[in-house]
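The complex is shown incomplete by one protein chain, all other protein chains being positioned as in the whole.
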Amino acid sequence: MGILDKEFSDSNIIITNFDNLMNWARLSSLWQLGFGLACCAIEMMATSASHYDFDRFGVIPRNTPRQADIIIISGTVTLKMALRIKRLYEQIADPKYIISMGSCSNCGGPYWEHGYHVLKGVDRVIPVDVYVPGCPPRPEALLEGLLKLQEKIRNESSVKKTA
Amino acid sequence: MKSSKEIFEILKDEFGDKILELKEDIPVDPYIIVTPDSTEKIARFLHDSSDLQFDSLMVLSGVDDNNPVKTKNEDGTESLSGGTLSVYYHLYSIPLNHKIVIRAVTEKENPMVQSVESVWKTADWHEREAFDMVGIRFENHPDLTRILLPYDWDESSFPLRKDYKNPEFYQGMKIPY
Amino acid sequence: MLELFTELTGNALLGMIINSLIPLVFVIPLALFFVWLERKVSAHMQDRLGPMITGSHGWLQTFADVLKLLQKEDIIPADADRKLFTIAPILVFAGSYAAFAAIPFSSAYIGSEIDMGIFYVVAVSGLVVAGILMAGWSSNNKYSLLGAMRSVAQIISYEIPTVLVILSIVVLAGTLNLLKISEMQTAYFWNWFIFGGPEPGLIKFLLIPFMFAGFLILYISSLAEVNRTPFDIPEAESELVAGYHTEYSGMKFAMFFLSEYANMFVVSAIVSAVFFGGYQSPFGYLGNSLGISWLVPIEQFFWFTAKGIFFVFVQMWLRWTLPRLRVDQLMAVCWKYLIPYSFVNLIIIAFLELYR
Partner (left out) sequence: MSIKTEHMVLNMGPQHPSTHGVLRLELELNGELIVNVKPHIGYLHRCFEKHAEAMTYPQIIPYTDRIDYLASISNNFGYAVTVEKLMGIQVPERVEYIRVIFGELQRIASHLVAIGTYGLDIGAFTPFLYCFRDREKILSLFEMTCGARLLYNYIWVGGLSHDIHPEFVRLTREFLNYFRPQVEEVNQLLSYNKIFIERTANIGILPAETAINFGMTGPNLRGSGVKFDLRRNDPYSIYDRFDFDIPVGDGRMGTVGDCWDRYFVRVLEIEQSIRIIEQALDQIPEGDVSSAIPKRIKPPVGSVYGRVENPRGELGYFLISDGGLNPFRLKVRGPSFVSLSVMGELCKGHLIADVIAILGSIDIVLGEVDR
């Protein structure tokens, strides 16, 4: 975050508690951008559906990027799509997080060699917080990715820059 | 139900020298080679004729035949040029339950085939795809633009040609791994 | 109640402020509770669990949501009309909050006991339309605009059957004052207007079917007024992304969000006030039988909230069961069916009242 980094050289007890509360709010209410790309999107849907139930963690899909907090890049990012994804990312209000789901968006996946129209990793256009490996990752893997992201948010501070 | 041989005979009677040959010796599907400048007329006949009734175009594929002609340059090096591109039409008749494959061969230098979009609407997108991937131009097609690749993709770059080279960048994004 | 606060603080202005803040203290936790309830109800209907991690059974979920929305960046699109864009959510929230002023929570507390209370509530809910149209127009987004247009057409159309049905109750009650209407239906549930009103006699029984019809019309049109399924076309997720609030983020969105749920309670409160006795208990009061007079208002408050929550629950139930109508079908339902039916209903009820 770093919104207060000029005023305080070090965090004190009030800031810490305030931080904890704010981080807790952020990590408990990660609204996901309802947006699927390819095969992984089906697993993402399965994760939100009855059996795995993303809603347990407070993740609900929002269709407009303005109201979303995380964007799960679920599938192959093609060159035609890459700039749209960048734009979607820019439309999300801060603080925002990215989960890259599946090999394709991590690094191009099975299309890394001959994919003349495939972007080899979504991190070439937008910054990624958590990479979830798999082709496609199981819903459990995506849940694990979400927990990792929550862990990351938990350790954020409004005083010191984390990145 | 008619065999390829019979269909070939019917077409030969109707169109004469526009129908080049029937290829039956290689497995599995036999095909009829036609000239690219008359595919629309042939298609119209295949679709409308009461003996044939090919009401459905299953698939239209553009293929790079990969048969360039080797020419020796003056300095002794060899260079490849020319060759042919083909369009395969897989036709099926739902009422008569028979199939045929038509192949139109065109020059790679200036690939031009008549569009069959007016006969089978399926051909609309398939021809756009063949244009997009292999670079075959279809005469009289209403909207021959790229379909899968971005509209601003390099104009002379067709990925499914055998001599295709990957560009290094597209709009500032690196393409190779 | 106002007098009490004035006496306590010794200042009329301070008393007024406290008096007007009471609904806010009530409405915000209520809206948060409804959001949580909606998620739990939908989850259990769909064979899921819903929020489970944030607090026991996720009861803290909506607090976290709002706290998070507070932290979010407040985006105003470059091409948006900045003033209108900022005012719109405030107006929408103000509209739904202002409606609480005339709603009788119990015989002891009503924000303002005005004689045309029900008229005021219907009118002030109209502010919401202005806010939605502003939001849609100022966002400079096609989806927002379409959503806002739909919303305005829908809410204004459905106001007509709502008012007609309310008029039929006014004909019976002879007053627009919501407190008096509630007071009339006192004692037991057969005095509720849905069962023909407090006055006994043959006419009471003749009224019952028309009252049920009126209730259905009112409930259906109230669904449309708060943009709930099957009439949620202004924010139809699968068509218009998020409708009129597509461009809103952070706290501005939270205002839309909370006012939507507050509105749900307002319309439920009206339905229960005019047909189901408002704050009145269906079986008499424990306070009366025990002789503890201060218990009665508390009981009334409980019954009022319970009825409101029940009707909100039915709204949720419908939402997670039914598909949504198309915009022209929605208009057809209103103009071709609800308005003529409610007219006929009003005329019959008026005649019955005339020959009582």
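We call the chains A, B and C, going by the order they appear; numbering starts again at 1 in every chain.
By our rule, a residue touches a chain if its C-beta (ideal position, glycine included) is under 8 Å from a C-beta of that chain, and two chains touch if they have at least 3 such contacts.
Quantities reported herein were computed from a predicted structural model and do not represent experimental measurements.
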Neighbouring displayed chains - absent chain, whole complex: A, B, C
Candidate in contact with the missing chain, chosen from B:Phe8, B:Tyr31, B:Phe138 or B:Tyr170: B:Tyr31
Touch criterion as defined above, residue of B:Ser3, B:Asn66 or B:Ser79 at the omitted chain: B:Asn66
On subunit A, residues whose C-beta touches the chain left out of the figure: 33-39, 41-43, 45-46, 49-51, 63, 65, 75-76, 78, 80-81, 84, 88, 110-111, 113-118, 135-136, 138
Absent-chain interface as seen on subunit B, which is shown: 26-29, 31, 55-59, 61, 63-64, 66, 88, 90, 94, 97, 99, 101, 120-122, 124-126, 133, 146-150, 159-160
Absent-chain interface as seen on subunit C, which is shown: 42, 45-48, 142-143, 146, 229-230, 232-233, 236-241, 320-329
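Everything that follows uses one rule, which is that only the chains that are shown with their structure count from here on.
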Most centrally placed chain - per-chain CA mean versus overall CA mean: A
Centre-to-centre distance between subunit C and subunit A (centres being mean Cα positions), rounded to whole Å: 36
Inter-centroid spacing, subunit B versus subunit A (mean Cα positions, whole Å): 44
Contacts with two or more other chains, residues of subunit C listed in rising order: none
Per-residue multi-chain contacts in subunit A, two or more chains: none
Subunit A-touching residues of subunit C, taken from the complex the two chains share: 39, 43, 46-54, 58, 60-61, 63-65, 67-68, 70-75, 237, 241-242, 245-250, 253
Sites on subunit A touched by subunit B in the complex: 79-80, 82-83, 107-108, 112-113, 116-117, 119-120, 124-125
Residues on subunit A engaged by subunit C in the complex (per definition of touch): 21-22, 24-26, 28-29, 31, 49-50, 53, 55-58, 60, 62-64, 66-67, 69, 91, 93-95
